[in-house]
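To keep things clear, I will list the structure first and then write my remarks on it.
Apart from one protein chain that is not included, each protein chain of the complex appears where it belongs.
== chain A ==
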């Protein structure tokens, strides 16, 4: 019995009231979900319609839900960190707990919030914008989602089972070698990211193929919507950057589990190589997440200024320039680690060079707005807010890119403020804008404007209130990852202000949550399919779109094809039924349970490896192989939607549209 007790107290994290509260909440929420699903008899529906789906629109919704939940978790972590730093000599969190929280905050926000939110937008918009019926590899798309989901689940389990990683989100050895981080936390970090990273790489390949191969007839690359261009650029970087992370983490895992010495100095290994490989992925990762946000800004600015985007070709060129130059900048993350002056100079210059195409894009957006008829709807508000935030992020980024100056700023709160300005101001603002923009397309109703404006303004005030003071704190010598500080440093007021700003952003998040709940119940239903008077093809079909997206694949003549049709009067035909002769049976992929089972097998194998229960790892591995085998031998993977069914669906959808037109 005492053996069991010892095991349980080692297995579950004990001794912290915050964690006990989380335990209770997790159990209650899980019970709530199970009871609700059983009471409403929704299990079969959940499995058939969602867990086994290969439809890109449903996968987008699942990514979006996961991303919002993770924004909540990462945000809660941030509030805890800022609470600890609100006043000097605080003892709200212990040093170790603080370390665990900043590690999980960083990891979750980048890998389990930004990435899925980005994939949600990819899946929601790309096939619709290029006039396709799905992505190039729908089954692989589902596998990607489940690998992300189970990797994320594994990582999130760490804080109640076994203990969280505390080596920072960069997880540098030797700190993260077995000798210094013996617990399972670091294993959770490695395996969670390895598993979800496989999914991300596959998504990159999938969307590259989709954009290059699935475009509607007539849509040349130079007629591709800018969001799709940004997705293509981002996918290229994913394809070339993620393997570096996979390799670095796999080597670290071998060090920790198999006793190899890739990163242990005393046996001829080299921890700097981990730092190098990590940032070979880590810096391009910044562009992976920010480029799609740039794509969103281009779509939103154009739609809400009611003008075609200014300098389309230069926009495309600068996206591709960022893709390539962005790959040459990673060493600026370790300027202070001892490389020579020539290395530092090269990477300082290449880093500054990335600012040039970014500036080009910025001016193009401004010129698009110039003399446009701007509508200040929610997506446009977030886009406008991005401009000053990213200007500050860019200016401070150039300061950090100057190698000699970086010796002063490195690892200070200045740096923290800079990358939050870039990642929140650039990425989160863009994704939130994208969420508002495509929400009616995905769900068939709009998000409430009034609550959204509350969220927007609270967020803006909180954002500058939180990170503004941190620039100053950095100059005043406060380093990052400090869990507490003495009272006589002159940092007290600024830290308090910063914490209040963080709380305001937390309140803003609650407003977004309230907005979503309110809008599900009372939001304006989108019966036209084109609530923003959009310009690209996704607005030419009803919302939410039917399973097969386009009853007839459109033929494209212009960059803003849907706008062109509306101007030329062709769009009016949309309300009418598509010409019956043009309808043909539609070839679609069948739903499959294998992607879910692949993810589950990875989870089981990963969990076993975290605790060195290799029997369980083998079970997971066998599961993966069986899934691969089952898929290889599967014959019945697709079907045709018959013309009758298309006709019925379209009539049903048009009834809504005609109704909308007459209101």
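The rule is short, and it goes like this: contacts are C-beta pairs under 8 Å (C-beta built on N, C-alpha and C of every residue); 3 or more make two chains touch, one makes a residue touch a chain; residues count from 1.
Just so we're on the same page, contacts and distances are computed from a predicted model.
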item	value
Identity of the absent chain, which is to be given by its UniProt protein name, from "ABC transporter permease", "FAD-dependent oxidoreductase", "Hydrogenase expression/formation protein HypD" or "Cytochrome aa3 quinol oxidase subunit IV"	"Cytochrome aa3 quinol oxidase subunit IV"
Given A:161, A:254, A:272 or A:461, the one touching the chain that is not displayed	A:272
Sole residue of A:250, A:461 or A:553 that reaches the chain not shown, by the stated touch rule	A:553
Absent-chain contact - pick from A:20, A:240 or A:503	A:240
Of A:61, A:249 or A:331, the one touching the omitted chain in the full complex	A:331
In chain A, positions touching the absent partner	131-133, 136, 212-218, 221, 236, 240, 244, 265-266, 270, 272-273, 276-277, 280, 324, 327-328, 331, 338-340, 343, 553, 586-587, 638
